[in-house]
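Here is chain A:
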Amino acid sequence: MTQLDSYTLAHFLLTSFALFTLGMIGFLIRRNLIIMFLCTELMFQGVVIALVAFSRFHHNVTGQTFVIFVLTVAAAEAALALALVVLLFRRKATLDASAWSSLKG
Partner candidate 1 sequence: MNNTPPVVWILYAGSVLGALALYLIAPKPGPKLARLGGLLGAVTLGGVWLALARLLPDLGPDRAPFVYYYVFSAIAIVSAVRVITHVKPVYSALWFVMVVLASAGLLLTLDAPFMALAMVIIYAGAILVTYVFVIMLAADTGDSLNPDQSPEYERLAREPFAAIAAGFLLLAVLLSIPFSQPLVPNPKTASETDAKIIQSVLVQRPAQQLLKRLALDNANQVDLLAKDPSLNPQQLTNIERLGLDLFRSHPLGLELAGIILTVSLVGAVVLARQRINPNSDPH
Partner candidate 2 sequence: MNALIPLMTLLPLVMAPVTFALLAYKLNWHALATTLLTLAISIAAAFAFDWKHADTLQLVTVWPWISDFGFTFSFGVDAISLCLVLLTTFLMPLAVLGSFAAIQERRREFFFWLLMLESAMLGTFVARDLIFFYICFEFTLIPLFFLIGIFGSTQRLRAARVFFLYTFTGSMLTLAGLLFVAWHATGGSGRWNFDISYLTAAAQQLSYPQQMLVLGALLAGFAVKVPLFPLHTWLPLAHTEAPTAGSVILAGVLLKLGTYGLLRFALPMTPQAIVALAPYIGLIAVIGILYTALICWVQKDLKKLIAYSSVSHLGFCVLGLFALGSNLIGPTGSVLYMINHGLSTGALFLCVGMIYERLHTREMRHMQGLAKVMPVWSFFMVFFCLASVGLPGLNGFVGEFLTLLGAYTSPHTLGQPYAVAAGFGMIFAAIYILYMVGKVVFGPLVLPPADLHAPATTPAGPAHHAAPKDLNFREIVTLAPLAIACLALGLYPQPVIDCLQSPLETLTHPVTSVVQAQMSAQGPVTAVTSEEKNLPDWPSDTSPLANPGDAEHR
């Protein structure tokens, strides 16, 4: 593809910001534990797009290598998070986030 100029880069950034913000809002709104983690994955997705967009913009492929790292982290996080969720679910048979609020001030 040809030279990625700033304006088109902005477009991609728009999408990535949108995804990131939606992920964040999702995390804050939804009370189901799994969906909250899903939303974090959505945030990862936003980041990936921004990474690749900038990599393309700066003609430096490191951005894409970082996507790989992002993926590994996302995968590891998903594994652990879901194991935890299962554990919590077995403990209290509910996925409601507000059930776990014993760390009160």
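Inclusion criterion for the candidates: all candidates are chains of the complex that A comes from, given by their letters.
Everything that follows uses one rule, which is that a contact is a pair of C-beta atoms (placed from the backbone, for glycine too) under 8 Å apart; a residue touches a chain by one contact, two chains touch by 3 or more; residues count from 1.
Note that the coordinates shown come from a computational prediction; the quantities given were computed from them, not determined experimentally.
Looking at this complex, which of 1 or 2 sits next to chain A and touches it?
It is candidate 1 that touches chain A.
Candidate 1 touches which residues of chain A in the complex?
1-2, 4-15, 17-19, 21-26, 28-32, 34-35, 37-39, 41-42, 45, 48-49, 52-53, 55-62, 64-65, 67-69, 71-80, 82-87, 89-98
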